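Let's look at chain A:
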Amino acid sequence: MSSNDQLKNFSEKLKENLGDLISKVEIHKGFILIETHIDKVRETAKKLKEIGFDHVKSVTVVDRMKDGVFEVGYHVSSYLNKDLAKYVVELVTTVPRDKPLVPSLTDIWLSAEFQEREAYEGFGIIFKDHPDLRPILLAPPVAELKPMRKDFVVKEEGIYRELPKKENVSSKVSEKKG
Partner candidate 1 sequence: MAYISIWTLTRDVISTVFWGIVKLIFWPPIYQFVIIPGLVAALVVVISIIWFERKAAARVQMRYGPLEVSPKLAGYLQLFADLIRYSFQEIIIPRTADIIPFITSPFFALLLSLLPLAVIPVSPVKWTWPLTLSAMRYSVLIAAALTTLSPIFIVAMGWASNNRFSTIGSMRESFLITAYELSAIIGIFSVVATVHSFDFTNIVNFQGGGKWLGLINPIALLAAFIATLISTSAFPFEISDAENEIVAGPFTEYSGLMYGVNMGTAYIKRWAMSVLIVLAFLGGWRPYIPPPNAGYIAGYLVPSLIVSAKAVVVMALMSFLRAVYGRYRIDQALHISWKYVFALAIAGFGLGILEGYLL
Partner candidate 2 sequence: MIIDMQSSEVPRLNMSSWEIGESRYLPGMEIKKLGKEKFVVYIGPQHPGSGHMRIIIKVDGDVIVEADPDLGYVHRTMEKLSEGRAYIKIIPLVERMAILDACNATLPYVEAVEKLLGLEAPERAKYLRVALCEINRIASHLYGFGIFGVFLGHSTMYMWGFGDREILVELAEKLTGARLTHTYPIFGGVRRDAPQNFTDNLRKAIRYLRKRLEDYRRMFLDNPVIRKRLEGVGIVSKRAATDLGLVGPNLRASGVEYDVRAVEPYEAYDEFDFEIPVFEEGDSLARAWVRVEEIKQSLRILEQVADKLDKTKGQQIMHDRFWAKVPPLYKKVFEAEGRVKLMPLFAILRVPKGRAFARTEAGRGEITYYIESDGKDKPYRVRIVSPSYRNAIMFKYAIPGHRVADLPAIYGSFDYFPPEADR
């Protein structure tokens, strides 16, 4: 387990290395978040790959409906560099919800290919220059609904059930008797 000090040291190092490419570094539980402007995403990603972050674990999109943005994050880590493998770094950028256009990082991290397709079908985020941007899990008509967005609400059921008519009567009778 990497202790808090280690994480802090590492985030400092990241800041030094990436310089003014990134606007924010935060330490969260289990990963380090670095935020960058959408124009600098590709540059930052290339730099991260140079440092040794060689694969994408997860392309995480969070819909911040109140702020009107999508937060597109790439959880990256390393396989070949054992020191880096201990850390997970999330490269985050925000795009407006009404015009979700992000440069694709598939050519930098091939492992992001399918996950970018998933972000595309779920949130409708369009990854520029993605080699094969199609829905992956959903059928196209379902993907068109952009079901992962927050304004697509799946309502959960309540916790009450109505009695069917007949049993209602009989159990009432038994209640009275009891």
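Candidate selection criterion: all candidates are chains of the complex that A comes from, given by their letters.
Just so we're on the same page, contacts are C-beta pairs under 8 Å (C-beta built on N, C-alpha and C of every residue); 3 or more make two chains touch, one makes a residue touch a chain; residues count from 1.
Please read all numbers here as calculations on a predicted model, not as lab measurements.
**Q** Number, please: which of 1 or 2 touches chain A in the complex?
**A** In this complex, among candidates 1 or 2, chain A touches 2.
**Q** Under the definition above, what is the set of chain A residues touching candidate 2 in their complex?
**A** Within the complex, chain A touches candidate 2 at residues 1-2, 28-31, 33, 54-58, 60, 62-63, 75, 79-80, 82, 85-86, 88, 90, 109-115, 122, 133-145, 147-148, 151-157.
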